[in-house]
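Every protein chain except one is present and positioned as in the full complex.
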Amino acid sequence: MRYRFGCDLSYEVTAPTLFVFNVEAARIPHHRRLSETLTLTPDYARRIHVVPGNDTRYLAINAEPGPFNLHYEASVDLDVLHADPASIAETPVSDLPLEVLPYLLPSRFVSSDRLASFALREFGQLDTGFERVTSICNWICANIDYKRGTSDGETTADESLLLRAGVCRDFSHIAIAFCRALGIPARFVSCYAYGLVPPDFHAIFEAYMGGRWWLFDATRQADLDGLVRIGVGRDAAEIAFCTPFGQMQAGPVNVFIERLDGEGESAPRTTDAVSTDESAPPPEH
Amino acid sequence: MRYRFGCDLSYEVTAPTLFVFNVEAARIPHHRRLSETLTLTPDYARRIHVVPGNDTRYLAINAEPGPFNLHYEASVDLDVLHADPASIAETPVSDLPLEVLPYLLPSRFVSSDRLASFALREFGQLDTGFERVTSICNWICANIDYKRGTSDGETTADESLLLRAGVCRDFSHIAIAFCRALGIPARFVSCYAYGLVPPDFHAIFEAYMGGRWWLFDATRQADLDGLVRIGVGRDAAEIAFCTPFGQMQAGPVNVFIERLDGEGESAPRTTDAVSTDESAPPPEH
Amino acid sequence: MRYRFGCDLSYEVTAPTLFVFNVEAARIPHHRRLSETLTLTPDYARRIHVVPGNDTRYLAINAEPGPFNLHYEASVDLDVLHADPASIAETPVSDLPLEVLPYLLPSRFVSSDRLASFALREFGQLDTGFERVTSICNWICANIDYKRGTSDGETTADESLLLRAGVCRDFSHIAIAFCRALGIPARFVSCYAYGLVPPDFHAIFEAYMGGRWWLFDATRQADLDGLVRIGVGRDAAEIAFCTPFGQMQAGPVNVFIERLDGEGESAPRTTDAVSTDESAPPPEH
Partner (left out) sequence: MRYRFGCDLSYEVTAPTLFVFNVEAARIPHHRRLSETLTLTPDYARRIHVVPGNDTRYLAINAEPGPFNLHYEASVDLDVLHADPASIAETPVSDLPLEVLPYLLPSRFVSSDRLASFALREFGQLDTGFERVTSICNWICANIDYKRGTSDGETTADESLLLRAGVCRDFSHIAIAFCRALGIPARFVSCYAYGLVPPDFHAIFEAYMGGRWWLFDATRQADLDGLVRIGVGRDAAEIAFCTPFGQMQAGPVNVFIERLDGEGESAPRTTDAVSTDESAPPPEH
């Protein structure tokens, strides 16, 4: 499927500020890039940092006082791997590639260590595999309210569980905590999400099973095969769309995504397992 | 029913220490006292403080360095009020006697303010009345494991909910938090509990409905009509069986309770509403 | 000194609501009441609850949907006990009257149990007595910023210590926590405060030493001999000026206090120990 997407970000800089942006579509084979423009006004010098191992791209800009705008726009053919959920088994921890082990560790907003007994009690007896992560998403949907304004940039998975409410970042943090506590590597994914209302940057998560990272959206707000990945990280701390160091006021955030190839717009949401990970060959089935 | 109960407490005092004990059976009409002895070795002077309004008795002892023992033993005829749960309605907040309002407020271990949305989401839509508090107890039994060693004297209801485990004090704190968040006054009760295995001081809670405080045991560990009340408070901070100010090592705690009138020992646990509160006439039914 | 003071509170009630107000000057001998009016519009029925033991008065009102206003105005001659700080010794815990022991226990916003080692480390080696509590206030003034908007109604002493900022309630909570951890009973006091800019309900604290409760203001925002006491409690949870149970929007809060006997308006702030507690005879000096 072909998508056009992007964002407009505007700032009023009041003292020299380093901006680190994470808004560009990931440069992965599943994204066949058709067009891409990133415009800065003023046109400050750009530095790019690609995280070794996961392709997340950071764009760093040193901005001077005054208004500053970023416009990003791109189009890609999104080529999503579909698989039968029943075919995807959990990978025993002993068989995990060592480079995914960091995604079993607790992180700033994902206190999987403190939530270990919670996760084991609620999900420890379930059949393992893709369906167990689906059960985690189901539990979160049934137990946590999606409600704007209930969390902020310092809210942890613990706090969201007690509040029983949150937004996409919080849903993902809870899910990631449960997965890690159960020995399933899990990580935070930022993306453009087709079908999200209102349009915004979206946060979902990936769980590593059967030799590959699979996409999950605990909020059920968007189509799993309409997600254009931006970056991945341990949790929201690592992949904010904008991390400023300095002094500025942020203006409104405008995010957009539309489908360019109309056919199938009204297709039902997929119940397949979905992946855009390049790190492994497709599972055999 | 007639019970004999008591405790043996021993300490090795290393610097002059004020002990505040809360171990004597409450002096309430539902307890017809048959015998009572409290022995201190050495026989230090005793000061008694009875909390205005709820009859909780504190015994204060200034102990010198050296061994110090307390032996308490009493027997009572326990005359419990039984009622039909279906007959007990919640009291609208607007009709509550003002002296019970403090039991709607959050306290050290009962963060009912932070758990308001949790409680409303889980129990807000249920039918009100005695059955709603029973539902709270059922939820706690189903979701929290009774497990020794999972909490300590600083554990809050929040923490127990995330850990999904606790002991009687924690079960009571969670239940009290939910009740208060729903507008039902609730308080912590320490007691001797017939049937508790192994014997120990027990913590349960009372909820105020229909003009009276009703007993609940979220742990389901003991018979509701076999509870000899010691004291009540906002939470465990107020009615520890021993609060020492000074320096000492505590020895083992021995608690005992036996039934003196044997008949009916093996009767099933009551499913009635049960109260030993004196503050109101029995509900009409 | 003679003060006129009061408040205007307005609400838009959207569903039947129980309001519990705590705004009237305490009925204590140190307040010689000259005039007092409390006007409700509409003129709903009033219920009064006086807490046994500390004279805090709660006014309970059941309000119907619609606008609701409270106007309170009073004047008193405030007769404050002054004493030489050097004359006031801490009371050993073993000599405390038992009715003040609850003010040694942790409460919702005062986690004196968790802060015990903090308090001992910072203040444990200081000379005991009134000056130690003054040192606590000095430390708080030096280490915590008075900054509006940094806390809310759920902020605890722990959180304020990490944030290094707060308002009068937070300053008082920290001070109370340190006092309790050191074995000095301490409690939260709400008041009208002459000299507070801008005028507002103020929160200070009392510490029990030498047989009497002494006033302290860790914020140093108001004159210690210009405080008209409203109520006391374990912490802010117990003596909010308004605790509503129901649905309403609160309008602006207007608080006022002026001095009626002009002489000495510009006198320097007292460095005396100050008390308006009735529970004990003045200390000998």
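Should a chain be cited, it is by its letter among A, B and C, assigned in written order, with residues numbered from 1 in that chain.
As a working rule, a contact is a pair of C-beta atoms (placed from the backbone, for glycine too) under 8 Å apart; a residue touches a chain by one contact, two chains touch by 3 or more.
If you're wondering where the values come from, they're calculated on a predicted model, not measured in any experiment.
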**Complete:** Shown chains contacted by the missing chain are A, C
**Asked** Which of these touches the unseen chain: C:87, C:117 or C:138?
**Response** C:117
**Fill in**
Missing-chain contacts on chain A, rising order, are 16, 18, 20, 47-49, 52-53, 58, 60, 62, 93-94, 96, 98-99, 101-102, 104-108, 110-111, 113-114, 153-154, 183, 237-238, 243, 245-246
**Request:** State which residues belonging to chain C touch the missing partner chain.
**Result:** 114-115, 117-118, 121-122, 145, 158, 161-165
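Definition applied: only the chains that are shown with their structure count from here on.
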**Prompt:** Using CA atom averages as chain centres, what separation in Å is found between chain A and chain C?
**Reply:** 48
**Request:** Quick one: which residues in chain B touch 2 or more of the other chains?
**Result:** 114
